[in-house]
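Now for chain A:
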Amino acid sequence: MIPTTHYLYLSLALFTIGIVGVLTRRNVIVMLMSIELILNAVNINLVAFSRAYGAVAGQVFAIFIITDAAAEAAVGLGIILAFFRNRETVLADEMDLLKW
Partner candidate 1 sequence: MTLPILLFFVFAGIAVGGALSLIFAREPIHSALALILVMVALAVLYLLMGAGFISAVQIIVYAGAIMVLFVFVIMLLNAGVENRTQHSIMARWLGIPLAVFLIGDLAYWMARGAHALPLAERSGSLAAGPVSTQDLSLHLFQSYLFPFEITSILILIAVLGAVVLARREP
Partner candidate 2 sequence: MEFVSHHAILVVSVVKIAVLLFIVLTALAYLTWFERKVVAHIQSRLGPVFTGPHGLLQPLADGLKFMFKEDVTPPGADRFVYVLAPLLSFSLAITALALIPFGPGTISILGQQKPLAIAHVSLGLLFLFAITSIGVYGVALAGWSSNSKYPLLGGLRSSAQMISYEVSLTLSVVGVLLMAGSFDFDSIIQSQSGRWLGFIPRWNLIPQIVGFLCYFTAALAETNRAPFDLPEAESELVAGFHTEYSSFKFAMFFMAEYANMITVSCLATVLFLGGWLSPLSSSWHWAWYLPSLLLILGGLATIVDGIWKMRGLARVILPFMGVVLIAVGLLCTRPGVIGVVQGPFWFLLKVFFLLFFYVWARGTLPRLRYDQLMDFGWKLLLPVALANLVITSLVVLLVNR
């Protein structure tokens, strides 16, 4: 039996790595992937608590988060595609115009 705190520390590590990724990377696609990593870290917490308390709600919300992640990825990548068509770049620091 693995203690719940183990899972919480793992989730913490992934969460922090995800935040560092969002803040330091310039490629928007990688930033989006880091956000997915953060959502995954949250999911670990939900499932771990669901097991610790024997509550189903945690797993239900894990499913909701997975569906939300799918929606987010679809819209986010759509924006990136549209942007790439106009500016030929996916680097965040080159996205510096308010209009074109």
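Quick note on selection: all candidates are chains of the complex that A comes from, given by their letters.
The definition used in the following text is that contacts are C-beta pairs under 8 Å (C-beta built on N, C-alpha and C of every residue); 3 or more make two chains touch, one makes a residue touch a chain; residues count from 1.
Computed from a predicted structure; not experimentally measured.
Candidates 1 or 2 all belong to this complex, yet only 1 touches chain A.
Within the complex formed with candidate 1, the residues of chain A that make contact are 1-10, 12-21, 23-27, 29-30, 32-34, 36-37, 40, 43-44, 47-48, 50-57, 59-60, 62-64, 66-75, 77-82, 84-85, 89-91, 93.
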